[in-house]
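Step one of this worksheet: look at the structure below.
Shown here: the complex without one of its protein chains, the others still in place.
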Amino acid sequence: MSEQAIVGTNAPRVDVRDKATGQAQYAADIQLPGMLYGKVVRCWEHAHARVKRLDLSAAAASPGVVRVIGPKDVTPKRYNSSVLDLMVSESMHDMLGDIDDQPIFTEHVKFQGDAICGIIARSEEAAERAAAKIVVEYEPLPVYLTAEASRAPGAVQFTPEKPGNLAFQLPEPMFPNHALGGGDVEGAMRDADIVVEDAFYVPKQKQCQMEPHAYVAKVDSGGRLTCWTSSQMPKLVQRKLAKLFDLPMNLVKIVPTVIGGGFGTRLGMISEPQACAMALAVPGHPVKLQTLREEDWVISPSRHPGKYWMKIGFKRDGTPVACDARFENYKGGYYLDASGTAFTAGAWLGGMYRFPTLRYRGESYFTNQGLTGAYRGYGNPQTNFVLEQLIDRGCAELGADPVEWRKKWHKGVGDDGWCPGVTYPSCALDQCLDRGAAAIGWTEKRRKYARQEGTIRRGVGVAVMNHTSGAMPMLLEHTACTVKLNEDATAEILFACSDMGQGSHTALKQIAAETLGFPFDHVQLSGGTSDVAGFDIGAHASRTIYVGGAAVKKACEEARRQLLERASLQLGVPADQLDIRDKRIFVKADPARGIEAEAITRAGVYHFVDPMTGEPGGVPGQIQGYVSFFAPHNSPPFGASFAEVEVDTETGEVRVIELVNAHDIGRAINPAAVEGQLEGGIQQGLGFVLSEEIDYDAKGRVQNNSFTDYKMFGPEDMPRITTILVEDADPIGPFGAKSVGESGLVSPVGAVANAIFHAIGIQFTEAPITPEKVLKGILEKGVRDYASIRGNR
Amino acid sequence: MSSRTLPEFDLLLPQSIPEAVELLATHGGRITVMAGGTDVMVALKFSQQPAQLPEYVMSLEYVPGLAYVLYDPAKGLRVGAKATVADLLESPDVKQHYRSLWDAAQVFATGQVRNTATVLGNLLRASPAGDCSCAIYAIGGTVAFQGRAGRREVDIDDFWISYGQTARQPDELAVELVLPPPAAGTHSAFRRLTRTSEDLAKLNVAVQLRMSGETCVEARVAMGCVAPTPLRLKQTEAQLCGKALTAEVLERAAAAVAGEISPIDDKRSTAEYRRQVSGVLLRRTIRQACGVA
């Protein structure tokens, strides 16, 4: 379909040979001379307490211990481990207020796992044994696990900045009446013929990236702090650490390590402040801080759980007239990105269907649950679970086909996307729906399963989604990129955005090679350390290819422009009549005429003046392309998922038989990598809707912080998967590409819930939909044929 | 301590059964015995109280002659203390004569754990959720202990005392499991419910039936995750014995199960759900044993 030679191919991943042989170095694999080992002592007994007494002496005397540091030994400054504050404009920042509420070591424990003090020892084991000797006395405080509890009058205030423990609600100046949307929702709802409404609960899901967080930090003799971290956002972490420790940014160096999975958990910082505080206590010695799985579980932010109300009104002909929604999510003990999901859950809602009136209110309340923050999908699976089930309830009442209804009413080109005023430049959702429906056998199966008998019932369901490619215009979208041409006409690219394993660096290399007209293997792309790489906000919001790829493309275009200009002088042909392929520059109209790129790049670097004639040998100077790029748009991707399930009506067990994921991704730069994103997303989406949830006891202690107790879909649980890449080039994205990193997870959620509805005629308002809930629903409501529901009769 | 660090202990590495027995006689209750170690290691890593910590860990790694799975049509199956769950799966005799046990072994934990975890270890763990334990309980058999005073055999019916506790005395080494040879007309089956394929059971059931024509002349039924230890459902067995296993008989037996069990809420399921599905799982397991899908 394309004229491109490299973009659109399954170019070999740049990082996988090292990963296949075990040579890839993750943070925990780093060994440095003189290395010491850190351990953060955490509060495991309480989720809410004050530290009455802290005695470090016995631990300090423990064998192998070098230093023990508590709250008084570190900066009293507070920080926010998330990074939203660095990504918003000053006026928006003012709306958020003071959101730096995390101390390095706390005297007010706000969640189980809060950091109390740190131990630096000669081995990890010695540090762990010393940790057991720390004496802490706590004064327990009331534990608030829900918004209802923490906003109750008289509740302990988490921070004076946020009265009522309301961490965030949509701010009035930007969102009148604290609501996103517009129009007379109540009036429109009164005029509706059919209204569907329910209160839902969405679960707290864990990213479960396979590499537990680990760090190395070191202060050198010049006072420079270096931190090896697998953060998704090295440049923002550099600024955060500089600010926290009062260092100029040139004295803080971030070395990004190979990332063992992110899914949002590495957005911003987790234990970098503690690792660096320890390094500052033992200058000259690197300190390695490795977290344990059970520790990683409680200290890294998870998906926002909470209550989600929604009400949708339709005219009898199916026209949607109003949507009213409210998402009340439970933060953990600290703010982090409380503004994020509370907003985006509504943004995805607003971006999906052409509701003439819409009111969405999003609120975040502090609780004593573990921290919540970024998780792949960022509010989208929550909205998908609620919105897509209510749409199907409406379709059942209306007697409408869920695919046809969606095709008629989803937003498309020219409509406002998730951000009002930013319209969709492309949308191939109809194609996704058509091709997905054909792949799963929609029409036939919908008819067949509408009337069934027996213990085992089948159903098929559909759900759609929209997402984003980068967070413009809400958040900063800035990427700097440098491409340097070596004397042998190979290219080296510096680009600070991390590859979390999704293959972004491979795809970016493809974009670069394609743009330059160089072979794939003659281009190198490196994330670089913070002191050499230019600015980049990091890998989040599915932005790396759409924004980063555009930056790489622009930088390469600049290098290419210089190359062609020099060739033009040599060939005596205007630059716009030249092209490059396989490092050979040629005249488009006369391809036999040309010059090797290497002749130009070599002459630029090894530049001499002929001693006999005084003539310069070509144009001097090494060619470099540089761009400081700000994304002009966010070209949202769309997707449709189709699920076929089997429900055992005697046990409530749900088996997903097939999952078709059809996604409008604009253009697949590396199709295998794109498929990998969508397939991996399915596994997490199925977990959200069917099996995954972090549980707390009444005291706020997590009950399932292990893979023994928290169950994800394994290889035998996964359904048959069909991935359909709908390639309809976006007019803005690089080579037409839109994002894919988060999308795959989202619509399987609604599709599975709707397939269950189709199979047994019951909807479930609490995720995950476990066999326990299904059986309860069946015993209370009885299995009923989908065909017997009002609108279908 | 944590998922990475073990507490301090002395390691005992006997080279023979008599040496192991002597060590147990000397140090008794201060020893934790480790064969495959898949349970013991996790328990040690997360032991919180100093009282839970053993002074010694005795590994059977270098004790020879205990890794057998031997079948004799007259005497039945002998499973040595170091025979792993994977060893069961490799035995065609187990698959042919003790199908319920083979099926339980097949879904037991993960491949790595099956390669290491021992069958006797699963019994000695005395967890109500053990899949092999459940299957073995329904088959019946004896566990042999070796002490300084000699060999002692305990019927599996008397083996589990309470959660985590068995009939093994601190100075005894569990050396062997013996399962009787199946009589003619014996059918067995095992089923379980889990959250995901790889999981501890939220409910498991094993049955062993001896059929004479259409009539069930002997029945053993075991259920897991419904009491502090694996549970034999004797009332249910009585409901089946002497009857043709018609749909009505199975329904009556299934309906009676809930009265015989005392499940609790835990991380994997609820007491209510376990009651609700216990009869369903029993009925399905009996039908499977009888070869009716």
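By written order: A and B. Residues from 1 in each chain.
Simple rule for what comes next: a residue touches a chain if its C-beta (ideal position, glycine included) is under 8 Å from a C-beta of that chain, and two chains touch if they have at least 3 such contacts.
Throughout what follows, contacts and distances are computed from a predicted model.
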Choices "Sugar ABC transporter permease", "Na+/H+ antiporter subunit E", "2Fe-2S iron-sulfur cluster binding domain-containing protein" or "peptidoglycan glycosyltransferase" - which one is the UniProt name of the chain not shown: "2Fe-2S iron-sulfur cluster binding domain-containing protein"
Touching the absent chain when the full complex is considered, from A:Gly260, A:Gly436, A:Gly666 or A:Pro734: A:Gly260
Chain not shown: contacting residue from B:Asn115, B:Thr215 or B:Thr270: B:Asn115
Absent-chain contact - pick from A:Arg293, A:Lys484 or A:Arg561: A:Arg293
Which of A:Gly118, A:Pro212, A:Gly318 or A:Gly517 contacts the chain that the document leaves out: A:Pro212
Touch with the omitted chain, as defined above, among B:Asp103, B:Asp171 or B:Glu237: B:Asp103
Where the unshown chain meets chain B, residue by residue: 2-4, 6-11, 13, 34, 37-38, 41-42, 45, 57, 59, 61-62, 86, 89, 95, 103, 106, 109-113, 115-116, 197-198
Touch residues of chain A, complete complex, unshown partner: 10, 12-13, 15-26, 28-29, 31, 123-124, 207-212, 258-263, 290, 292-293, 500-503, 672-673, 675-676, 679-684, 706-708, 712, 714-716, 718, 721
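One rule holds for everything that comes next: only the chains that are shown with their structure count from here on.
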CA centroid of chain A to CA centroid of chain B, Å: 44
Residue ranges of chain B in contact with chain A within the complex: 1-5, 193, 195-200, 267-270, 272-273, 276-277, 280-281
Residues of chain A touching chain B in the complex: 124-125, 128-129, 132, 292-295, 650-653, 691, 695, 703-704, 706, 708-709, 711-714, 716-717, 770-772, 775-776, 779
